[in-house]
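Every protein chain of the complex appears in place save one, which is left out.
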Amino acid sequence: MYNFEFERPSTVEDAVRALAGDEAQALGGGQTLIPTLKQRLAMPSKLVSLTGIDSIRGVCVADDGAVCVGGATTHATVAREAAAAYPALAALAGQIGDPAVRNRGTIGGSLANNDPSACYPAAALGSGATIVTNAREIAADDYFQGMFETALEEGEIITEVRFPVPQAASYQKFDQPASRFALVGVFVARFAEGVRVAVTGASAEGVFRWHEAEAALAKNFAADALKGLSLSADGMIGDMHGTPEYRAHLAGVLAARAVAAA
Amino acid sequence: MTSVSMTVNGKPVSGEVEGRTLLVEFLREGQGLTGTHVGCDTSQCGACVVHVNGEAVKACTIFAAEAEGAEVTTIEGMAEADGTLHPIQQAFQDHHGLQCGFCTPGMVMSAAALLKENPQPSPAEIRDYLEGNICRCTGYHNIVKAILAASGQDANAIAAE
Partner (left out) sequence: MPKDGGIGASTKRREDIRFLTGTGNYTDDINIRGQAYVHFLRSDVAHGRIKGIDTAEAEKMPGVVRIFTGADFEGVGGIPCGWQVTDRHGAPMQEPAHPVLAQGKVRHVGDPIAAVVAESREQARDAAEAIEVDIEDLPAVIDMKAALEDDAPKVHDDLSSNLCFDWGFVEENREAVDKAIKEAHHVTTLELINQRMVANPMEPRVVVGDYKRANDESTLYTTSQNPHVIRLLMGAFVLGIPEHKLRVVAPDVGGGFGSKIFHYAEEAFCTFAARKLARPVKWTCTRSEAFMTDAHGRDHVTKIELALDKDGKFLAIRTDTHANMGAYLSTFAPSVPTWLHGTLMAGNYTTPLIYVNVKAVFTNTVPVDAYRGAGRPEATFQLERVIDKAAREMEIDPVELRRKNFVREFPYATPVAVEYDTGDYDATLDRLLEMIDRDGFAARRAEAAKRGKLRGLGINCYIEACGIAPSNLVGQLGARAGLYESATVRVNATGSISVFTGSHSHGQGHETSFAQVMSEMIGIPAEQIDIVHGDTANSPMGMGTYGSRSIAVGGSAMVRATEKIIGKARKIAAHLMEAAEGDIEFKDGQFTVAGTDKAVAWGDVCLAAYVPHNYPLEELEPGLEETAFYDPANFTYPAGAYAAEVEVDPETGKVTVCGFAAADDFGNVINPMIVEGQVHGGLAQGIGQALLEGCVYDESGQLISGSYMDYAMPRADDFPAFRVDHSCATPCTHNPLGVKGCGEAGAIGSPPAIVNAVVDALQGGGIDVTHIDMPLSPGRVWQAIQGAN
């Protein structure tokens, strides 16, 4: 990889300052960024590691019941510590990558990257989470802006992700056989005020809400309610692992399974 | 160049590294600990798994500078000083859980992390946990047996899957 300066600040303020320079980039757990750097596909002049900032690590439950996950919290920590408060979220975190990856990879890193096949975007969008940064709060519905695109500004750091806890939820992931990322993953969450269905892995635009399914499930939260509904293959990803039609089909199957499991 | 210090296999070590120096490079080239291997460049094969502060980590996907002050354990730190194998190492030999040996250090380190979390895993739990460790030789069968045995269970329980 190209060389760069490395900093590991211990406060958000210092991190923001360190990121202010040209071509500085934040480093979460590095589980995606480091392989990218090895391929020399990125050329930051400085990497600012967020793993030394204690204040943005950990899982807690807010007064309103929301599960709050610090931006630098690892997947393994979420899998362990969110299990009681938000089991579907914990289960999702426990399916990302592999154990060693989960010990390093962070929720902030995953959401900032917004890989179209990542799991966390489905949880954030499916839960209607709030992405909290050093500067502001962003609703998940406004945050995801297409493949690898988010509402984050240069140098903005995800400090926390706040998940409202649904009455019932489930994430169903269908593995891409090689990378074990989601070939398609569907997160279904039932709230008092409605149902949210978020699909990852399928669309070339990244994670999206399946509004038709949400409407049907709001009326009748049962797998059968999805019968007859289908997603269009237009805009779906097609690659050696599956055609757009296959991905569209899988989203329907997984949504039904998520409803059944929720 | 910046200097890093950490404890590796119980011994304090330090060295000068570039920002881009990976922990695995620091261990292999800086410390001569060549037991930790590199088998891929996409963080999937797991031949480089070591423990950082007691947790399994892919040493090819963490910068040396990120391990500043950490306690690092590599495959070289698993056996006793007199050469007595760690029970997991011994089980791998007893059950032929390795062939070419290249993935083995990572497998042993992952197995150790698994048994710390889950002292009596089922065969399915073992297979699931090894998602990030690729072996091309063994078909995993004898690795699963070895880990069952290392956890004090009957290695033949693999047949009951």
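By letter and in written order, the chains are A and B; residue numbering begins at 1 in each of them.
What we mean here is this: a residue touches a chain if its C-beta (ideal position, glycine included) is under 8 Å from a C-beta of that chain, and two chains touch if they have at least 3 such contacts.
Remember, it's a predicted structure, so these values are computed and weren't measured experimentally.
Asks: For the chain left out of this view, which of B:L23, B:A59, B:M78 or B:L115 touches it?
Replies: Residue touching the chain left out of view: B:M78.
Asks: Can you work out which residue in B:S5, B:T34 or B:N118 touches the chain that's missing from view?
Replies: B:T34
Asks: List the subunit A residues touching the unshown chain?
Replies: That gives, for subunit A, the contact residues 1-3, 38-40, 174, 177-180, 183, 239-243, 246, 249-250, 253.
Asks: Given the full complex, what residues of subunit B touch the hidden partner chain?
Replies: Where subunit B meets the chain not shown: residues 20, 28-29, 33-42, 44-45, 47, 74-76, 78-79, 83, 85, 89, 92-94, 96, 98-105, 108, 123-124, 126-128, 130-131, 133-144, 158-159, 161.
Please note the rule applied: only the chains that are shown with their structure count from here on.
Asks: At what distance in angstrom does the C-alpha mean of subunit B lie from that of subunit A?
Replies: 28
Asks: Can you name the residues of subunit A that touch subunit B in the complex?
Replies: 1-6, 8, 30-31, 34-35, 37-39, 47, 49, 51, 76, 97-101, 103-104, 179-180
Asks: Of all residues in subunit B, which touch subunit A in the complex?
Replies: The touching residues are 2, 18-20, 22, 41-44, 46, 49, 55-58, 60-63, 65-66, 68, 110, 113-114, 129, 131-133.
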